[in-house]
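One chain of protein is taken out of this complex; the other chains stay put.
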Amino acid sequence: MDVLYFAWVRERIGIPKERIETEAATVSELVDELRSREARYAAAFADLSALRVAVDQELSDFDATLSGAREVAFFPPMTGG
Amino acid sequence: MDVLYFAWVRERIGIPKERIETEAATVSELVDELRSREARYAAAFADLSALRVAVDQELSDFDATLSGAREVAFFPPMTGG
Amino acid sequence: MRIVVQDAPFDFGEEAERFAAGRSDVGAIVTFSGIVRGDGDLDVMEIEHYPGMTEKALEQIAGEAKERWSLGDVLVIHRYGPLRPGEKIMMVATAAPHRKDAFEAAEYLMDYLKSRAPFWKKERAGEDASWVAAKDEDEAALDRW
Partner (left out) sequence: MRIVVQDAPFDFGEEAERFAAGRSDVGAIVTFSGIVRGDGDLDVMEIEHYPGMTEKALEQIAGEAKERWSLGDVLVIHRYGPLRPGEKIMMVATAAPHRKDAFEAAEYLMDYLKSRAPFWKKERAGEDASWVAAKDEDEAALDRW
């Protein structure tokens, strides 16, 4: 699965994208897995209320299932326009 | 005093502007005076709710005084934009 | 603030560009442009106005908008005379630090222009000619301000 990071999430984790092999069934489980990896992940995912997630390029939420998902992205609330 | 007519008021009366010597103290009195002149005026001023009036180029109403007024204009509700 | 009343056509894109160009004091530009709709078999729309009062009324309306909202600039252009379907009748533009002000001020200008600026429209289609009647909804639109 491709995992993408944008804005300060990307800066905190230090990479824009990585390929992850995971058994996580939901976004939350994936977040837990990432958090346990390294301090920079734990820091990036410290406050989920400050984060948004997209699954296969559709806005989603942390309870969402990952079955069949090819791409998950984490980022702060958007500031377009 | 200059009296101006616009849109269908102008068409009904047949002229865009005329100079009128009047003792009318209010717009209403001026309207009564005009109505009594000829059928075309009576026709134009038949329904005051369909008319608007400006005194010296400011939107006004039929009760307004004419003291000192140099220009009075009658027209239907405006349709700008 | 720029108010223009003219019979000649105006260049919408150029006016919009000029209005927005070189500004870094505002974050939001809203423009509205009114076009003669080719409804039915409309040949021409004739716009009559009240020279002298028109300019004053537009300045009053634009001045009021500048008092009510935080605006960097306001533009109003309104044509008179005969216009064909597809021709631009008028435009307004507002510049403001934030989008809410720019949108509200532009809508305010349009609502007041519709019912309080001395313009009248006559539609000609073949042999038929009729004055466009003011709409109750346009008068009602003023209530929100």
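Going in written order, the chains are labelled A, B and C, and every chain counts its residues from 1.
In the analysis below, a residue touches a chain if its C-beta (ideal position, glycine included) is under 8 Å from a C-beta of that chain, and two chains touch if they have at least 3 such contacts.
Every value quoted in this text rests on a predicted model; they were computed, and no experiment measured them.
> Write out, one label after another, the shown chains that touch the chain missing from the document.
Over the full assembly, the chain not pictured touches A, C.
> Using the document's definition of touch, tell me which of A:15, A:42 or A:78 contacts the absent chain.
A:78
> Who touches the missing chain here, C:31, C:54 or C:115?
Residue touching the chain left out of view: C:31.
> Looking at C:5, C:74 or C:102, which residue reaches the missing chain?
C:102
> Identify the residues of chain A touching the omitted chain, counting contacts across the whole complex.
4, 6-8, 10, 54, 57-59, 73, 75-81
> So that we can see where the missing chain sits, which residues of chain C does it touch?
Chain C touches the chain not shown through residues 11-18, 20, 22-38, 85-86, 88, 97, 99, 102-103, 106-107, 110.
Quick note on the criterion: only the chains that are shown with their structure count from here on.
> Would you mind pulling out the distance in Å between where the CA atoms of chain B average out and where those of chain C do?
Computed from C-alpha means, the inter-chain centre distance equals 26 Å.
> Can you compute the centre-to-centre distance for chain A and chain B, using the mean CA position of each chain? Integer Å is fine.
72
> Going through chain A residue by residue, note those that touch at least 2 other chains and give them in order.
Within chain A, no residue touches at least two other chains.
> At which residue positions does chain C touch at least two other chains?
If we look for residues of chain C contacting two or more partner chains, we find none.
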